[in-house]
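With one protein chain withheld, the remaining protein chains of the complex are depicted in position.
What follows is subunit A.
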């Protein structure tokens, strides 16, 4: 049969019940109290400096989240989405990539961009849509992008980035530039048709791509058990002929090692890999959402104990790389700097209104020149009143 490699016949008419398959285990390095498991073989622990950088990035991300979340509550920015609970999945994966690997994200991956060097002020410029926003004030807050940091500008429609990331991976394969793409998405986004398209294209066209699913248990109010009935997202892999890894998304060392290994796999085999990071969305879906309307406070509290930042800090403390005093100082200094950046970003002007007509096309068509002139007349009229 075309498309099936090994064929066996059977005289038993059996229904293959999915429940007969066992659940794919979750790879973890750190236990809940921050000890490295004795059974972990051939894992890579980053240099001390790198461990501290990873930790600081997680903390910085969580402090920036708090400031921007609060600023939305005060009406200073129109919208925000936090990364609470998913810091390890983001920073751990970013640390496992090469800096020129192309990143396609969904919207809860600010940590990846932060780890690559996007400055807090740049995040804030985007949220304010001010004159220094690289996106020129055109998109809602948290829709970041950076050409220099190989982070493709985010868009709101879910999962559209998946088949696109596959296309970019195909391009890299052909040009032999030793780059792969990584594409992030939530477990809810996995239900979109574009996810199916992407998995199948990546597999049949042999693309070096890491599909990184953040399975955080919820898509806005919809719990994951109303999103799928299989063994999570990782179970999609075999059906498409795609290799998989399931990892503890609250364990930064597990994520780091999983992505390192995934990257090596996709580059040496020129094949896709699907990685599912199990985590929990501790914050609200967005500033437009009150998640206590559909989940209990107990549930949230239970997960806050498993905070990936605390878990990693315990490891650092045990190795004398960090202590509470460091925490206090770092938080104080970071908050101060972030508040300064925030004040600067908030005071910058918005871009000129003419920017509204730029970049629709590579060049400005006649019809938009005409529209711009109409707009100018309208503004002059308003001025006279």
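Simple rule for what comes next: a residue touches a chain if its C-beta (ideal position, glycine included) is under 8 Å from a C-beta of that chain, and two chains touch if they have at least 3 such contacts; residues count from 1.
We adopt the following convention: contacts and distances are computed from a predicted model.
Note on the omitted subunit: UniProt lists it as "2-oxoisovalerate dehydrogenase subunit beta, mitochondrial", one of the names in "Electron transfer flavoprotein subunit alpha", "Light-independent protochlorophyllide reductase subunit B", "Translin-associated protein X" or "2-oxoisovalerate dehydrogenase subunit beta, mitochondrial".
The chain omitted from view is touched by exactly one of A:65, A:133, A:187 or A:251, namely A:133.
For the options A:127, A:142 or A:165, the residue in contact with the chain missing from this view is A:165. Among A:6, A:41, A:147 or A:347, only A:147 touches the chain left out of the display. Considering the whole complex, the residue from A:178, A:292, A:323 or A:367 that touches the absent chain is A:367.
If you put the hidden chain back, the residue from A:26, A:43 or A:197 that touches it is A:197. Against the chain not displayed here, subunit A makes contact via residues 102, 133-136, 138-139, 143, 145-147, 152-153, 155, 157, 160, 162-172, 174-175, 181, 193-194, 196-198, 200-201, 204-205, 358-363, 365-367.
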